[in-house]
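As you look at this complex, bear in mind that one protein chain is not there, while each of the others sits in place.
Naming follows writing order (A and B), and every chain is counted from residue 1.
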Amino acid sequence: MGAAPNDNTGKKGISRQFMYLLTVLAILLPLVFPVGMPVSVTPWVEKGYQHVEKLNPGDKVLISFDYSASGAADIHPAAEAIFKHLMDKDVKVITVAFVAEGNRFPGMLMSAWEEQGKVYGEDFIHLGFLSGHETGLAALFADIPGAAPVDSRGNPVTSYPIMDGVKTVADCKMFIGLSGGNPGPQQYVRQLEPYQGVEIFTACTAAIAPTVEPYLASGQIVGLVGGLKGAAEYETVMGYAGKASANMDAQSFAHLLVIGFIVAGNIIHFTSKKNEGN
Amino acid sequence: MSTDLGIWLSALLSLAAFSFLIKENKFYNIAESAFIGVGTGYAFVMAWSNIQSKGFGQIAQGDYLTIVPVLLGLCLFGKMSKSTAWIGRYPAAMLMGMGSAIAIRGAVQSELVRQIAATCVPLNSVNNIIVVVGTLATVSYFLFSMKSTGSQLSGGINALSKLGRWVMMVSFGAAFANATMQRCAQLIDRLRFLFEEWIYLIR
Partner (left out) sequence: MRTEVPVAIAVISGFIILIAHFFNIAPIQAAATHLQDWGILIAAFAIVVSAANLLMVHIGRLSNQREEAWKKVNSVIVIGLFLATAVTGVISRDHHVFNWLYDRIMLPLGVTFVSMNMFYLVTAAFRAFRAQSLEASLLLGAGIIVLLGNAPVVEAFVPWFSKAATWVMGAPNMAAQRGLMIGAAIGAVQTGLRVICGLDRSYL
């Protein structure tokens, strides 16, 4: 990264630092003085929720934590909400990570649920990190114990009750991909194509959410939780207000600020052009 | 304010990183170096766990065929020097060949066949018309170009390509909005941490 530009004044005397200050205030003030507006639920979040709701106790779900620290603020709230939903339904969860930094997040969730009585090895298991991105995905889906012979705690995966009867991804009812980019929904759909009985549900950063729409429309992915707003919608449909919902006021005002700057910049630009023309 | 050393460290590093907004400085460089050091260490540990469990662990259990990928992996160290870089070509070639095949076998069915099939919808609603025409226009923008000879065909193709550009602009606008939302969420997380867990301004 090079040095930041020293140009302090924007067009018509609005300095960079003033714009930065407005940005901080637009986010900070709603956090300090929350408004608490309700969050409406979009169709694809609702559909994803319904598909998870149809799972039965004892069904197995494979979740891939493929986001790093840079995507954590966007996706981890969704991961928490979806994990809570699965735990509330006594669904058995097998987790894995194809991004090195993503390996930390299953442990965070599982530690919290172990304190509430869930048992590692029976209710959930973390297979650890597998390198290779799409190659790793292909290897895991074809042979789970073969691709991940030991779990994140260093024990043989076949020694845990949750892995009984799990040979390939076809032994799971659903695959949930939590993605920051690569591997992402494109890779999940490509590698799960031979396993048509496994539903794909994805939560991803807001930036890649637009690229998932074709898979939603074709039915290859059954639901999408896109970014922090999507996580807030999932919390709403589950009936509680968690971390994502608490940040929605700040998100709203930040959006309004960006739009305000776009409109103001265009008005100033076109009026000054008009004046120059005159 | 918090009295936890870890929270103070996180807060000061975050502020050091934010200081880049004013000007690149030594505090920012410290934060950058810390991130690189821990990040590389973390990735190394994860990779090492794979090498232990799937490499040396399998060999110790009698799967001697695993010696082949271990040797190929060690060949990658050849890339660290110009004189031995050629040794690293063998594992790189295997990864490229495999990766290409893995991508192709999935792409044909899931991205071509299924997506083209999903585009074949009856033109009985505005949305369906937009989907079909928009998809055809976008594909024609990338695949077809004809010199404007004044003929109806070249005029039609070029008009369709232009429509494809317009449809893509709408998509890029949606992408811009979503990218803004993601950056916004990250900044909200940082400010919430600084003013809730560090300074206790947010209750």
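Observations, loosely collected:
We take it that a contact is a pair of C-beta atoms (placed from the backbone, for glycine too) under 8 Å apart; a residue touches a chain by one contact, two chains touch by 3 or more.
All figures in this text were calculated on a predicted structure; none of them were measured in a lab.
Taking every chain of the complex into account, the absent chain touches A, B.
From the options A:Y160, A:Y234 or A:F253, the residue with contact to the chain not on display is A:F253. Within the set A:D66, A:E101, A:D123 or A:E235, the residue that contacts the chain not displayed is A:E101.
Residues of chain B in touch with the missing chain: 6-7, 9-11, 13-14, 17-18, 20-21, 26, 29-51, 54-55, 65-66, 68-70, 72-74, 76-77, 79-80, 86, 89-105, 107-108, 111-112, 115-116, 118-119, 127, 130-139, 141-143, 164-184, 186-187, 189-190, 193. Contact residues of chain A toward the unshown chain are 10-11, 14, 16, 19-20, 22-23, 35, 37-40, 42-43, 68-73, 100-101, 103-104, 107, 128, 130-133, 135-136, 138-139, 142-143, 146-147, 152-154, 186, 194, 209-211, 213-214, 216-217, 229, 232, 248-249, 251-259, 261-262, 264-266, 269.
What we mean here is this: only the chains that are shown with their structure count from here on.
If you average the CA atoms of chain A and of chain B, the two centres end up 14 Å from each other. Taken together, the chain B residues at the contact with chain A in this complex read 20-24, 39, 42-43, 46-47, 49-50, 53-54, 57-58, 95, 98-99, 102-103, 105-107, 109-111, 114-115, 117-118, 131, 171, 174-175, 178-182, 184-192, 195-196, 201-202. Those residues of chain A that touch chain B in the complex are listed here as 1-4, 6, 17, 20, 23-24, 27-28, 31-32, 70-74, 100-101, 103, 128-131, 134-135, 138, 148-150, 154, 186-187, 189-191, 193, 205-210, 214, 217-220, 226-229, 247, 250-251, 254-255, 258.
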